[in-house]
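Structure incoming, see below.
Here the complex is missing a single protein chain, while all its other protein chains stay put.
Moving on, here comes chain A:
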């Protein structure tokens, strides 16, 4: 450490001497490099001022007393800056620590989401889910059960960020405890509601839509726990209708029954699940209308599901100047043949 100070002293002395001799741009450039080095070595502003004075006294023999004394005043003034600088340093370190902790948590959270490819001939499936910040309060799920039925779900925890993300993992773990026999939408939601109601704050809740597609007879069964309605598209009539089922949000009341709806999917028909990050996108300060989302899907009917959700996400992200206000999840499940 002492050696370092000595070498900084020498460096500064050379620099100042050279500058005083020819006032060259070159010496000024060195000074910029020097200030970077100072920061790397945690030299405070007041240390620099005091070094300047010592170097100056070293190379100029008889400095007027006023000049030397004036540096005492400057030193006092710089001490305040020095304190602020050190505080800034320690906040920056702390922030980097938090940031890396959050990155680990965000990575962990992503591992809770499914990522396997779906291999059902009759199905064309696509999903996009993007958090507004690092952590997401949206959760989505898809899986094939032992009977070959395909289950999908989208859940949205109120709020966003870390608290929402922690509640989200509760849904994932509670779903993992369900057996295939319980994969009936109303039963799944009733059982999750019991878990959530016991484990969530009084003013928090989770909304969720859960559906199961049976490839043998092409029926799609679904239930909703107060979730933003999705859409159901019928290819024969070329129409979209709202995908709605009655049911209270999860976490409010311990005993809730969920209505279960069923739809027959003909070839080309599809269902859309989404989170309110999609419907509450604001374009030019105005909330997007559900019809606008329908129009965006309609323009892309010829694409496969994954392309449709990707493009809609990109378009809405761009419309919001790449700054999502809420976690965004959009999912399409289409019967191909």
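Here is the rule we use: contacts are C-beta pairs under 8 Å (C-beta built on N, C-alpha and C of every residue); 3 or more make two chains touch, one makes a residue touch a chain; residues count from 1.
Rule of thumb we're sticking to: contacts and distances are computed from a predicted model.
You can't see one chain of this complex, but its UniProt record names it "Anti-sigma factor antagonist", from the set "Imidazole glycerol phosphate synthase subunit HisF", "Heme exporter protein B", "Anti-sigma factor antagonist" or "Membrane protein".
Per the touch definition above, the residue from A:46, A:124, A:228 or A:269 contacting the chain not shown is A:228. Screening A:144, A:166, A:235 or A:248 against the full complex identifies A:248 as the residue touching the chain left out. From the options A:158, A:212, A:265 or A:278, the residue with contact to the chain not on display is A:158.
Although one chain is not drawn, the whole complex shows that of A:25, A:146 or A:203 it is A:203 that touches it. Think of the hidden chain as still there; on chain A it touches residues 156, 158-159, 201-205, 207, 225-229, 246-249, 252-253, 276, 280.
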